[in-house]
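Right, one structure below, let's go through it.
Every protein chain but one is kept in place in this view of the complex.
Moving on, here comes subunit A:
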Amino acid sequence: METVIDIQRLSKSFGNHEVLKDIHFSVNKGEVVCIIGSSGSGKSTLLRCVNLLEKPSGGKIIYNGENILDDKHDIHAYRRRLGMVFQQFNLFNNHNVLGNCVVGQMKVLKRSREEAEKVALKYLKVVGMDRFVNAKPRQLSGGQKQRVAIARALSMEPDVLLFDEPTSALDPEMVGEVLKVMKELAETGLTMLIVTHEMEFAKEVSDRVVFMDKGVIAEEGSPDQIFNHPTGERTREFLKRTLREI
């Protein structure tokens, strides 16, 4: 199995508040990894450290055999190999749907407009938004915005796609359309790292589930192992709590 990202002894503190402690884990090519855990356990911080939106306090992130936390490493070159989908969509309000998917390709990957539009349309079709190329973000529903955000990330043709609670800001009736797109992507063999509170979804699509608690990885394993035979006391407690809420 080919490792895409390998994280070793990663830690992160905000001031003297230690949010991530000694995190070890890796993502393999074609794998779908879901990160679950209670609020404040450090899931978002971990994801943001992976693409360096937060600067880790210590440890290594090995990508293509190189530690990208070395000072000499080009952060922007690394980031363009990773896609990110945010809870709040974060579409560019000054661009229409097509523009959102094109601007990064042209400015970062230096693709021609013609090629960039072709690629963008291909991925907008994948998420079912190809007929809305002219729409501005403010004219779309939450679910539509999130699908465009996914197409924008895909248009950069990343090695890994990171999702931070992509459905948490959506009205319940729109959660399904986004999860459906994500399921389809998982089936195409895309490498995905997903922070989610959607337990059913995590059970269904993941190859591996990571349970985080108080800044550490408390348990890690196949969905069957984590959801049906959890070994850790904290994992059992968390699952009992969340599954009861549903």
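The rule we apply is simple: contacts are C-beta pairs under 8 Å (C-beta built on N, C-alpha and C of every residue); 3 or more make two chains touch, one makes a residue touch a chain; residues count from 1.
Methods note: contacts and distances are computed from a predicted model.
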Q. Out of "Oxidoreductase", "Putative transcriptional regulator", "Cytochrome d ubiquinol oxidase subunit II" or "Amino acid ABC transporter permease", what name does the UniProt record list for the absent chain?
A. "Amino acid ABC transporter permease"
(Q) Looking at the full complex, which residue from A:Arg80, A:Lys122 or A:His197 touches the chain that isn't shown here? (A) A:Arg80
**Q.** Touching the absent chain when the full complex is considered, from A:Ser39, A:Asn93 or A:Thr188
**A.** A:Asn93
**Q.** Among A:His73, A:Lys136 or A:Lys203, residue touching the chain not depicted
**A.** A:Lys136
Q) Hey, which subunit A residues sit against the chain that's not shown? A) 51, 53, 76-77, 79-80, 82-84, 86, 88-94, 96, 103-104, 107-108, 130-136, 138-139, 149, 152-153, 156
